[in-house]
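Take a look at the following structure, please.
With one protein chain withheld, the remaining protein chains of the complex are depicted in position.
On to chain A.
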Amino acid sequence: MHGVLQEIKNICSILVHKKLVYNRSDEVGIVLFGTKETCNELAKELGGYKHVTVAHEIKVVDEGTSQALQNLPAGSVPGKVLDAIVVGLDMMIRKIGNTKGKRRLCLITSAQHSLRDPPEGTKEDQVDTIADQMKRHDIKMECIVFREPGVHHGAVMEENDRLLYQFRNRSVAKVVQVDSPTSLLGALKTRNVLPVTVFRGDLEVSSNFRIKVWVYKKTAEEKFPTLKKYSDKAPPSDKFASHEVKVDYEYKSIVEPDKVVPPDQRIKGYRYGPQVVPISSAEWEAVKFKPEKGVKLLGFTDRSSILRHHFMKDVCLFIPEPGNTKATLAVSAIARAMHQMNKVAIGRCVWRQGQGNVAFGVLTPNISSVNNVQDSFYFNVLPFAEDIREFQFRSFSSLPSSSQPTEEQQEAADNLVKMLDLAPPGREYTKSHAGYTVLFQRFYSYLDLKAKQPDANVPPLERCLKRITEPDPDVIDQQTPLIQNLGKAFELKENPKKKKGRTQDRLAYTAGDQSKSAAEPSVEKDGILAVLYPPTENIGEIRDLNPVQDFEAMLAKRSSSTWVQKAFEEMQKYTTALLENSREGDNYHKALECFAALRKACIIEQEPDEFNQFLTKTYERLKNGDVASFFQLLSSKNISLISKEEAPDSDATEEMARSFYLKQEAASQ
């Protein structure tokens, strides 16, 4: 468990942070088990219950709660799951008394250590007793069992799992098995939504046959919190200032821009060709489409006549009316028949009286694999004829041969699709689509940080976030040659004719420097940072790959005169190193280029002494060494001192420049 403590801390922190934002009066307690110390009420009163520590008593969430999560100690003793459950339950029962509210226990464990035998009865009996207690006090439990992939499942684990599933069978608990830190993040519900029915009533198969159903939402998009606009107008002394901003809309006539038209003098208009047709709301109310409430089945059709990409919205779930055995049987029979025959049902739903339009969609069977869960239907909204846009696209077979893959390329693609498999038998990567939590977490931890330091910067991306935005390194590593093959098989080229737009920059970057970006934080962010905080040191380097270009880039910076000086220094250093490390003239060509570049730059910058001194010094030092022949090369290319004619500041005459190598040679002889 120690490996994922960080993730556990994260997920629990989000839970607390969210409560601090949305549910200020919720209460949270934290119990650790498997710790070295023992600290809980039951141990004090009854003894036993060793190695269970109450890290935080159940109380209204505050700073302290998130503080308590910050320093989770790594325990050293095998954790006893049942003990922890009992301690948690006990805390909760003591706390609640007669108060109302929803109560839940969240258990995060690896459940791999043997449990002590209870003083009397079996472990199963103990579980039953605990489950009864939970039921009596209406407490639900969520068990998140984390196991690294590949962990051997021994007898102990089997037993623990069985005990936990026994809680589920007693319908007090939900058990989720996770095998990666990312899915761990998705496993804990940080927001508890009270399920509310969308519709309760009849699923009308025909006018004389109805099945009683309840309809719930199956998926619903959790939105990023919307922040309010801030007003700084209130005086700082005003402690009760709301700082809110009211947005006010005024409707003014185009003819008289100063006159505000009161709401009762406004009328809605819809476009009809070039003209606008006014329709008063009363008029509209009288004639508009008013479907009757009810859910009607139109009939059944083959699954293949429904296209997956036509699903329009979030999904609903039709369950038979709870407690109604016959409805359950009817739904079960139809769902299973649909499943066997590969059919779906088409339905028309008006959830509420007064709904403006009908929801027209498809019912698909959901055959339950768990014994105590009923069969049900999923409902997806389908588009109407008006909602489908009939755009035509060029058929792939009619594309020019330059856009058709060759056999070899097709094979590379085939292999990629085959091997980059996220669902190999037995294990499915990113099983639960991870948590959006991961993305929220960034906001909430920033929120928390900002509450403490108002001028804090956005924190860098965390490790766990990378796991969902980028391919799983495990998968990639296994298939490295394959991926390289794909890169080799296809040639991608930038279109030189197109102007570089924003997208283009991004495309170019991703196409080129991809491998590096994995190590760096978001590119886009770098861009922003670069604008805000101009870089000080980051390009001040001449690299081996393209020294002349680097040098020129440094010069081109010109943000301050120090850059030029620095460029010269770097170039001199680099060139010297190049010559000194040269073996049998292999670096000569490069060094020559560097000399030429430096000389040119010194002329442009009117710094002839810089070059002249460098040349003289280098020559003096190396003329008798291995690289003496290099100077002959320089001489042949007319790279000599910068003379007065070229740069007025120079001390050297043209004559000196011409005879530089000769004179020196003569002197040395």
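Note that in this section a residue touches a chain if its C-beta (ideal position, glycine included) is under 8 Å from a C-beta of that chain, and two chains touch if they have at least 3 such contacts; residues count from 1.
As a working rule, contacts and distances are computed from a predicted model.
Missing from the rendering is one chain, named in UniProt as "ATP-dependent DNA helicase 2 subunit KU70" (options: "Aspartate aminotransferase", "ATP-dependent DNA helicase 2 subunit KU70", "Sepiapterin reductase" or "JmjC domain-containing protein").
Shown as candidates are A:Ile30, A:Leu486 or A:Ala596; the residue that touches the absent chain is A:Leu486. When the whole complex is considered, the residue among A:Ser76, A:Thr129 or A:Ser253 that touches the unshown chain is A:Ser253. Per the touch definition above, the residue from A:Lys217, A:Lys644 or A:Arg658 contacting the chain not shown is A:Lys217.
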